[in-house]
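The complex appears here minus one protein chain, its other protein chains still in place.
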Amino acid sequence: MKKFVSAMLAMTVSAALIAGCGGGDKKADKGASGNVVKVGVFLPLTGDNAAGGELELRGIKLANKLHPEVNGKKIELVVADNKSDKAEAANVAARLIEKDKVKVILGSYGSSLSMAAGNIVKDSKVPAIGTSCTNPQVTKGNDYYFRACFIDPFQGTVMANYAYKKGARKAAIVQEVSNDYSVGLAKFFKEAFEKLAGAGSVVEVANYQTGDKDFTAQLTNLKAKNPDAIFAPGNFTESALLIKQARQLGIKAPFLGGDTWETQEFINVGGKEVEGICFSSAFDREKAATPEAKKFMEAYTKEYGGQQPGGLSAMAYDAYLIALNALKQAGTDDSIKIRDAIAKTKDLETTTGMTTLNADGDPIKSAVIKTVKNGKFTYLDMVSPEDLKAK
Amino acid sequence: MRNMTTGKRNFLLTVVAILVLFGLSFVVQDGVDTYIRRIINLCLIYAIIGLSMNITNGFAGQFSLGQAGFMAIGAYMVGIFTVPVNLRADVFYAVPMNPYLVNIYMPLWLALILGGLLAALVAGLIGTPVLRLRGDYLAIATLGFSEIIRIIITNANTITNGALGIKNIPSLNDVRYIFLATAVAYVLISLLLSSSYGRAFKAIREDEIAAEAMGIDLFHHKNMAFMVSAFFAGIGGGLYGALLGTVDPKNFLFTLTYNFLLIIVLGGMGSITGSMLGAVIVTAGLEYLRVFDEPLEIMGVAIPLFRPGLRMVVFSLLLMACVLFWRHGIMGTREFTWDKLAAFLKHPFGIRKKGVQRK
Partner (left out) sequence: MELFQALTHMTAAGFAQHLVNGISLGSLYALIAIGYTMVYGILLMINFAHGDIVMMACYFAFFGITAFHIPWYLTFIGTIAATALLGVVIERTAYRPLRDAPKNSVLISAIGASFLLENLANYIFSGRPMHFPDIPFLSSMVRIGGVQIQAICFFIPVVTVLCLAILLHIVNHTKTGMAMRAVSKDYEIARVMGINIDNVISITFAIGSALAAVGAIMWGIRYPGITPYLGVMPGLKCFIAAVIGGIGNIKGAVLGGFILGLGEILIVAFFPTLSGYRDAFAFIMLILILFYKPTGILGETTTEKV
């Protein structure tokens, strides 16, 4: 038993030491000065979701470069890596709030990471704006979590309607069963599609795990069912390989997916096989919705060596704009007032059109349907929330 | 041999120290911000799980890598039953929850204990085939089971909500509660390991065949160690879920087990106090190493070496260095004792006296 106490003692002392070190950090001093507003950036920069996190970080950094000030104060970004891991995400969120004293948090890519921070932002009353966390649970019942992207049910429904509109009557689903995003989209696609095309119109639901490389067994089964369209939302690495293998197996049906596909890596890995797929996105550069969007695109291309921005960077950029606007409206450093200002966001000019947040804190905006043509993402169609209600 | 009076003194010291620390946890609860509290809590929880892993790997010498799976069982028990009934529809928004489960609510402590028991039960079932194996085979087989548990959880939508995970778990960032749980786990594990079971575990670790010849029922004892280990891993997992307020299957990938492996390697395989120390150093150290991920500027010049990812490289280098150069970790199989402390205080730099025991 005596060992216990000594161990506990050691633990407490070490913990106190760390607390001490943390307090004396150079960053904490900076926060004290009055002419800086700190904004936390909460993204996976390493681990499984690193690719998405990096793209979003670009968007936020760019936004910060173009809009560095609010109410005469400089906005300082505090970037923290949540390592694609939930325990880390919770720590990092608490650290941003307690140690770095940020006023608003932007992020994360990956809903489960945002959910891990959910209780923390709620309890410490510091608002957070999700960049591409599309799981409805993120904002539901949490007054302090908002987001700049649309939610899974919406995307799933949009793609079901689009598939039906294009004449598909028999659809198949391939979902990444360990990915909440993929499962969420697939579920709402199935519901919406069966409502339109009748029960049993989704002929196959196949599963795979994150990190899988071989999908031939699932795809061979699926080929036998001969669907008109295949809905396969998921991580872009797995999706690109999946589509490649499907084409190699001679499956000709079009592939539909979600906004995670909109990355250069998807095209790099998928090559010519991903030509003609379609997916929903929040942003399109050809149909630049607002002057802000044009500004964003030009700056992005200049900043990142001629590369074209994608939806992830755009949504991250938008999250920053929402925060910026709220900081401006609130005119104070008080986090609760900033929260209220975010909740009131209405017709804000963002890269993806005019953004208005609903009662849950989710934006109401149109989805763009895009495809890959000659190795580039191109505009195909547009679906607004009203279009869906009309049916 | 320790005489009665020192024995009594040590017992008293322990009781007093626990009470003092428990009192201190109230101060900590109110005195520090949530970030520090979270780190302390994570240290405490990792200490429980590190301890649990040390029972099999350190004391009984059975190299098991199944901790993540057992944690998942505990965490999901908490996740499924402690979410307030009226918030469950929000969580299970895609597939409705199993109608038999949807109205069953449990307080946290009950869910924790049941989670631990279920984990122990699963361990008991797994133990029959797996514990006949040794060394690397056992490691891979337990790792395999931990993955199977995770895959089942991923696919059991109506019970676990599958990949969507469970949120709305009433969050528990309470140092007092978690300290108490750690204290209880510590006391129970210490008692077990100093009983005849503990001695049998060590005998098995040192030499299975000799232990068997001495009349120790190998299978019974291995299974016992495995189940107790799973029980506490389940409790630790439950606390982990409650601390985060959300669980999903990806939390419990087998790589999570590596954290605890590092804890026990660093602290010393076969040392209870070592696991506790290891938990603090690894958890807090990982936080501290975060400086490596931040950009560093020396005289206005950014050093390109410092960018996200470096921290984990340093972390894995430390693990390697620890095994290569410091195989016995901080404590080896020794323990920290009051006697040693007393001896040290009397002769800070003197030669070890007779009172210092080495076990």
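Think of it as A and B in the order they're written, each chain with its own count starting at 1.
Please note the rule applied: a contact is a pair of C-beta atoms (placed from the backbone, for glycine too) under 8 Å apart; a residue touches a chain by one contact, two chains touch by 3 or more.
Keep in mind the model is a prediction, meaning the values are calculated, not measured.
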- prompt: Which listed residue (B:269, B:282, B:330 or B:343) would be found touching the missing chain in the intact complex?
  reply: B:269
- line: Sole touch to the unshown chain from A:124, A:209 or A:371: residue A:209
- line: Per the whole complex, from B:148, B:184 or B:214 the residue touching the absent chain is B:148
- prompt: Which residue, A:218, A:260 or A:281, contacts the hidden chain when the whole complex is considered?
  reply: A:218
Field: Residues of chain B (touch criterion as defined above) contacting the omitted chain
entry: 57, 61, 63, 129-130, 132-137, 139-141, 143-145, 147-148, 151-152, 154-155, 209, 255, 258, 261, 265, 269, 307, 309-310, 312-313, 315-317, 319-320, 323-324, 327
Statement: The missing chain sits against chain A at residues 46-51, 54, 177, 204, 206-209, 211-214, 216-218, 220-221, 223-224, 236-238, 240-241, 244, 248-250, 265, 268-269, 271
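Operating definition for what follows: only the chains that are shown with their structure count from here on.
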Field: Separation of mean Cα positions, chain B and chain A [Å, integer]
entry: 33
Field: chain A-facing residues of chain B, complex
entry: 10-11, 13-15, 17-18, 21, 24, 28, 32-36, 38-40, 42-44, 47, 87, 90-91, 93-95, 151, 154-155, 162-165, 167-168, 171, 173, 179, 182-183, 186-187, 190, 240, 243-246, 248-251, 272-273, 276-277, 279-281, 284, 287-288, 293-294, 308-309, 312, 335-338, 341
Sites on chain A touched by chain B in the complex: 1-12, 14-15, 18-19, 21-22, 45-46, 50, 79, 81, 83, 85-87, 90-91, 94-95, 97-99, 112, 115-116, 118-120, 123-124, 135-137, 140-141, 176-180, 182-184, 187-188, 207, 209-210
